[in-house]
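What follows is a short report on a single structure.
Note that one protein chain of the assembly has been removed; the remaining protein chains are unaltered in position.
Each chain carries a letter (A and B) given by its place in the written order, and its residues are counted from 1.
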Amino acid sequence: MEYWSLNPTSLKVMQQKRNLSQIHTNKTLLNGQLNTPKWWAPTVLILGIAVVIGLSAIGVMVNKGLGVTGLSRPVYWGLFITTFVFWVGISHAGIMISAILRLTQAEWRRPVTRAAELLTVFSLLTALAFPLIHAGRPWRIIYYIIPYDFARGIYPNIRSPLIWDPVAIGTYLTGSTLFLYIALIPDLGNLRDRTTGWQNAFYTILALGWRGNPRQWKMQTVGGILLSALMLPIFVSVHSIVSWDFAIIPSVEGWHSTIFAPYFVIGAVHSGVSAVVTMMALMRWLWKWDDFIRPEHFDALARLLIVVATAWLGFTFLELLFAVYGLDAPELALREMQLFQWPWNFLFIIFMLTAYIIPVTMWLFKKVRTNIALMFWTSILVNIGMWLERFMIIVPGLARKQPFVFTWEAYRPSGLEWLILVWSFAWVTFLMLLFSRFFPLVPLFEQKESQVFTDDVKIGRASVPAIIREID
Amino acid sequence: MIKNPTVEMTDEKHLPQANVPFDQIAKDLVRTTTHGGKTIRRVSIILGVLSIVGIVALIVKLITQRDDSTQWGYVAALVSFLLTVGGGAPMVAIAPVLAKANWVRPITRISAIFSLTGIATLIMTIPLLVVLPPLVVDGTRRRSIWFEGPNFSPHVWDYIGILGLIITGLALFYTAAIPDFAVMRDHTTGWRKRVGRILSRGWIGSNSQWRTLRMRIGMFGTFYFLILIFVHFLFSSDFAMGIVPGWRDAIFPMYHSITSLQGGLAAVIASLWFIRRYFKLEKYIHIDQFWSLSRLLFATTLLWIYFFYSAFIVFWYGRGGADKAWIDLLVRGSKEGIGPMGWVFIFAGIFIFIAPWWWLIWNSVRRSINGPIIAASLILIGIMLDRVRIFVTAWSVPTEHIHDKYLMIIPQTSLPSGLDIMIIIGGICIGLLPILVISRVIPVVSIWEMQQFNLLSKPVKYMKTHGVLVAKPD
Partner (left out) sequence: MPKQSLLGLFEKADPAADAMDSFNEAGFKLGSFDVLTGTPYPEGAFGEHVPQHRLFRFPAFGAIIGFTLAIFLTAGTQIAYPLVTGGKPILSIFAMLIIMYEMTMLSGVLATVVGIIFESRLPNLDPGVYDKRITEGMIGVVITLDDDSRKKDAEDILKKSGAFEVKYS
């Protein structure tokens, strides 16, 4: 058999910008942990204040009752539930990026995986808070989930989607957190070697005595693939189950649709991957990781997003089409309100423009895809649109609940609700920044592995990037 | 033991795909067009006879049962099956090609050839158009995706859609085949050379020709995908959902499309297995292709259950009249207990999901030659059963109920008549015949893709181990 000869030590000669020494990689990617950036403390302080304000707002609401919100007959699911669905959607970034791209061996995933998984964990935590806040008396929600009175033998009703939800989200949160930790171990070993004092003790405990022998590396690779394969079905199930909170209810117009599960999942991927783009831009700017988070990563993500967004648009089309397909008068009336009546028509136009038309049109151009500032703003647009999408699904259906309901009151979120919405963003950012102080946001070993496994080969006169694939 | 490459690498499972010189590839693959001349001729004649029997049966059925649309379920199921499997197969190559996967190169030709099954779809759809009720039935407009559209919109547009799909599929097949026709022109004699000369249209392999070729493959591939989804949307909603009162199921078009990918994958795996054995292409169709394809097949089996369950749980939980009617008609096949179509559904579920899922979950099965073919065959049978479940029950609803709010009475399951069986066998033969014929004109494994495969990936020694170095040009 003919072999190409390949000498690993001479491999990197042809690569210019990609040839980074491991010391340089360590120094740059650990700059958040080893020397705190100047902007870090003030930013965290400001976010901390915002978080405290938000928590106080929640406290006021718990004290005064749900009357301080805009929730009223007949709309009892409003901004909180919308935001819950929104954050569950964002959480789909992590597994999408790190599991699907790992299984398909996409090389460009490497710098993105950890931040995406992290976003999953923190957005899920935030999402979980919203049903609690929404309940008004958060301590009582425990009754839904845990058998609360053994003496009378009353148990949670597992036939209710309100039980499916915490089970699914709990599974996803546990799995994602462990997945994040497993992939963090080699980098914790690295941090242990770079630190002294209490930090060293902290990382030594967390690194579990990592040494980097072939057995441990093999477990990282095989285990990573196995966990990805296990997390993927969970990932799909979570947003499907969230969608069934709505879809299984036949009495609310616009909700009882079979397409909800995949429609929610694809929408979640759309908003989640966009959030990853937003975050990557921020990471590149804040920590100056220009060598690692490069325009080609934005390019690849934008291409993926074009496909995802278009699939999502297809599902949106099917959802609308088959809603009116039945020609039921209440459903038609609801859709007319949603599309043509003020202020829903305005919201709908904004939603369409921000979730699809503006960003996807812009992403068609390579100049935009490789421009980090433009990618940052377009990805934010997508998430404005996707938040509106959830709002447009949840509220109008309730606002026109039944033909004989005596009040068709529109729903206007109160200032307090908006404050709590803002809190959720501050809270996620706060947690991310706190994490970044102690753990690297870009997986160092993946970055180094990419250097071992990639190479340029000469085909004729051309130099072509190539990847070494192991033979199973 | 220390892993010694030269000792342990003898087993085929651990050998990288052989790197074959360019001229050898051309020689080996051109040979396949003449290989097994007599057998293939005999098989073609049998297929031809069965095809004619099928067409005759179709004409007889059209003459005798024109007025009774409830008798046409099996023909609709056949068309759906052909559209699902034959239409989905070209897609198998398109997605990985667009993602620049190298392993897909040996299978692009065989999957594109499946667009020829479109001929069968086109023929078999014609009588369905005759019996499909128009939009206005008994003076009242029925529910459809066409709303206030002209009366025969489904008939016209669905056929145009199917036609468009087939034309795009053939364009994709032909575009990617031009360099190979040039090889046929240069390296064969007689009529094959003449055909090659005409169809290669002066291909000389210049830089600009390759550039246009790549662009066209990307373009037709994308179009094919979009049209495929659209045709599934049209066909599933007009030929199944639209004729059942109260069936409002937004996911059904997607369900139909997903099974199309699954069916296409299964068909490609089955045909790969066959041509590998029959044409002795072990050097070109490696275990890697089966491995990658069966992973995708595994993913689609999971998608099948996901899409089915997404619809099912909504209807099961909703418990409205229309919800219950859906379950009674399409899942249980009866109002009480499990009807005949309920059993068909159960077997479809076993064949499409349970058995292949349990089989393909094992890596040693996926990474083998004979493992995936078993799953693929099961899935093909399962998809046929699933189509029977959907279309036969949908068409069994009498036209007089078409304006009901939902189906109050679950109609009697109609069993296939002799004519139906002849049509189904004939229809599948019409689908297979052009594939067999085209294998005489052009190699079933693309020569130029194979050459590029070997150009871009080679086994490498890496320190003390070895791997495959895959180049990824932009």
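The working rule: a contact is a pair of C-beta atoms (placed from the backbone, for glycine too) under 8 Å apart; a residue touches a chain by one contact, two chains touch by 3 or more.
If you're wondering where the values come from, they're calculated on a predicted model, not measured in any experiment.
If you put the hidden chain back, the residue from A:N190, A:S257 or A:S436 that touches it is A:N190.
Note on the undisplayed chain: of the listed residues A:L47, A:V75 or A:I241, the one touching it is A:I241. Among A:P156, A:G326 or A:P465, only A:P156 touches the chain left out of the display. Checked against the full complex, the one of A:V51, A:L119 or A:A168 touching the unshown chain is A:A168. Summarising the interface, subunit A meets the missing chain with residues 7-9, 21-23, 26, 147, 153-160, 163-164, 167-168, 170-171, 174-175, 178-179, 181-182, 185, 189-190, 193-194, 208-223, 226-227, 230-231, 233-234, 237, 241, 445, 448-449, 451-453, 468, 470. On the side of subunit B, the interface with the absent chain consists of residues 1-3, 5, 312-313, 316-317, 319, 462-465, 467, using the contact rule stated above.
Convention: only the chains that are shown with their structure count from here on.
Subunit A and subunit B have CA centres that are 35 Å apart. Across the complex, subunit A meets subunit B through its residues 1-6, 8, 104, 233, 236, 240, 244, 247-250, 256-262, 314-315, 318-319, 321-327, 455, 457, 459, 462, 464-472. The touching residues of subunit B, counted against subunit A in their complex, run 13-16, 18-19, 99, 143-145, 147, 229, 233, 246, 248-254, 291, 302, 306-307, 310-311, 313-315, 317-320, 323, 367, 455-456, 458-463, 465-473.
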